[in-house]
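Omission of a single protein chain aside, the complex is shown with its protein chains in their original locations.
In order of appearance the chains are A and B, and numbering begins at 1 in each one.
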Amino acid sequence: MMAFWYDLPVAVQDGLVGLMLLTPAIVLGAVVLRGFETRPLLFALVRQQVWLSIVFVALIAVSVGIGVGLIAQERGLRQGTARAADKFDLIVAAPGSEITAMLAAVYLQASDMPLIDGETYHDIESHPRAELVAPIAFGDSWKDAPVVGTTPQFVVHLAESLTEGRMFASEEEAIAGARVPLSVGDEFSPAHGVGGAAEEDAHRGANYTITGKMPLTGTPWDRAILVPVEAVWGVHGLAVGHGPEWDGVVGPPFEPRYFPGTPAVLVRADSLGSTYGLQATFNNDETMAFFPGTILARLHALMGDVRQLMSVLAVITQVLVTASVLAGLMMLTKLLSRRLALLRALGAPGRFVFALTWSYAVFLIVIGAASGLTLGVLASWAISQAITARTDILVQATLDWPEIHIVAGFISLTSILALLPALLTMKRSVIAGLRG
Amino acid sequence: MHRRQFIALGAAFMATPTLLRAEDAFRMRDFYEKDQSFTPLAKELQDERISVNGYMAPPLKADSTFFVLTKRPMAVCPFCETEAEWPDDIMAVYTQRVFRVVPFNRRITVTGVLSLGGYKDPETGFVSRVRLEKSTFELV
Partner (left out) sequence: MAGLPLRIEGLTVSGEGGRTLLEVPELSIEPGTAVVVRGPSGAGKSTFLYAVSGILPVTAGRILWGDQVLSEMNDPARAAFRRNQVGFVFQDHLLFEELSAFGNASIAALYAPKNRRAGIRSTGTEQLEKLGLSADEHRISGTYSGGERQRIAVARALAADPAIVLADEPTASLDRENADRLADDLMQLARDNGRTLIAVTHDPAMHAQADRVIDIVDGRIQDSAA
């Protein structure tokens, strides 16, 4: 039985769960409304109290929207940040904060980091299980764009193929990310440091020409300019990683003696096991090696916890709002009591009046919940746009099952609660209602 | 995992059911001979939904449906001290849904469909020999 359940595609499972959550409301509706046509009168009542109805729907929509938005936003952030870290299997850096190193190497949030020296780099580069080893030398910038020194192999790994132009081949050439406002053939002069601390004139005289553009990746690298690491060293007056008889071709192999250092190294191993092996090997006294995925997963777990706490608050809000809406409905049925009494005076079954009041409440709840779903996704969309504009991490707002489940559960729960005001209307005296 | 909120909503019937108790679960040595070939038991259980005990290695990717199940907690495994090869008696676990990471030293029971033979993950390029697919797991 359970095995059968797990063999179902996840989407089918989710659909079934959604249906299950909605079942109480559907069954209740079928039982309560059986044999009656409440629709014309329902709309008549809504029209009679149109403003009050709108206020109730808005209240429900906002409270549901907050809950939905939280979930959608958390998922969007999780997926976006994970996607941005996809290309970074293993990072080796000098011992320090893993989070700082990850933010700098993966998300290009540059910070001052000690360097890995030539010997260590050589050890990593020459490891038999290492497939791709590349320095990530950040620190310089041009306008808002970080200028990162690395190897052609890294560019290929990151961009797969260029949308335009060709790979940098010399120290004067550079590749621009998709959102850098430079095109092939443009020249620029980098500044030392980034942001407000950048010293514009420090590298006067150093000029790069853009030779290629990377495709859009939905990561902070879209805003980056990639240059040969040799150039970064050269600009700073350091050795360029190669001996005196260097032929000028950028990229590995580097000579340890002439290797000035790099704040971070990207490593990609030849197999799953090797990835763990390399991490174990280079996580030692001299270097720290970590999986950005693991750090990110930990941050995600933290974010998930915070979100859950907020979700509990959101659920409490939803319940409170619904309770007040139902209390409001009880008052509303007083406003409608003349109509309801008239129905009973005409001989309508008590169950009909009950069904009418219940369907009025559920109508407001369903419209409110559906608008809340839309509202939540819209809010998440707006926030995601802002985050993407700020960080270049592509964050997308989507509508997925978890929020649909929440809304389905909410509808079921509140449609049960809505039986209460409906029951109370039956207790009122017909004649009192009729005389108004 | 984002499923938690259902509990808040009182929909407890969503909770992941346990198929097998921890003591009924297999260990990874049940599937490998000394020479790293598969045991008859492994071949017999192929394509069946089984439970395996182990530890979750720190995941390489966040927000994924893939992790490595190790025999012992990562930090106490002997090969970590040397440059020795990563042992081959690990299992690749593909979960049904994006999972919440568990610390590497917490024992877990993974329940999934056993799948044998070399397979290269098209997304990460990682090769695995033994996999549990459509899996769920819980802390022991």
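The rule we apply is simple: a contact is a pair of C-beta atoms (placed from the backbone, for glycine too) under 8 Å apart; a residue touches a chain by one contact, two chains touch by 3 or more.
Note that the structure is a prediction, hence the values are computed from the model and not measured.
**Q** Considering the full assembly, with which of the depicted chains is the omitted chain in contact?
**A** If we consider the entire complex, the absent chain touches A.
**Q** From the list A:40, A:128, A:185 or A:244, which touches the chain that is not on show?
**A** If we include the chain that is not displayed, A:40 is the one touching it.
**Q** Which residue numbers on chain A touch the omitted chain?
**A** Where chain A meets the chain not shown: residues 35-38, 40-41, 43-45, 47-48, 338-339, 342-350, 352, 430-431, 434.
Following the convention adopted for this analysis, only the chains that are shown with their structure count from here on.
**Q** State, to the nearest whole Å, the distance from the C-alpha centre of chain A to the C-alpha centre of chain B.
**A** Going by mean C-alpha positions, chain A sits 26 Å from chain B.
**Q** Could you please specify the touching residues of chain B with respect to chain A in the complex?
**A** 1-6, 8-11, 13-14, 17, 19, 49, 57-64, 68, 74, 79-80, 83-88, 90, 92, 96-98, 100-101, 111-113, 124, 126-128, 134, 136
**Q** In the complex formed with chain B, which residues of chain A make contact?
**A** So the residues of chain A in touch with chain B come to 2-3, 6-7, 10, 13, 17, 20-21, 67, 71, 74-75, 78-79, 81-82, 85-86, 89, 271-277, 280-281, 291-294, 296-301, 304, 308, 311-312, 315, 402, 405-406, 409-410, 413.
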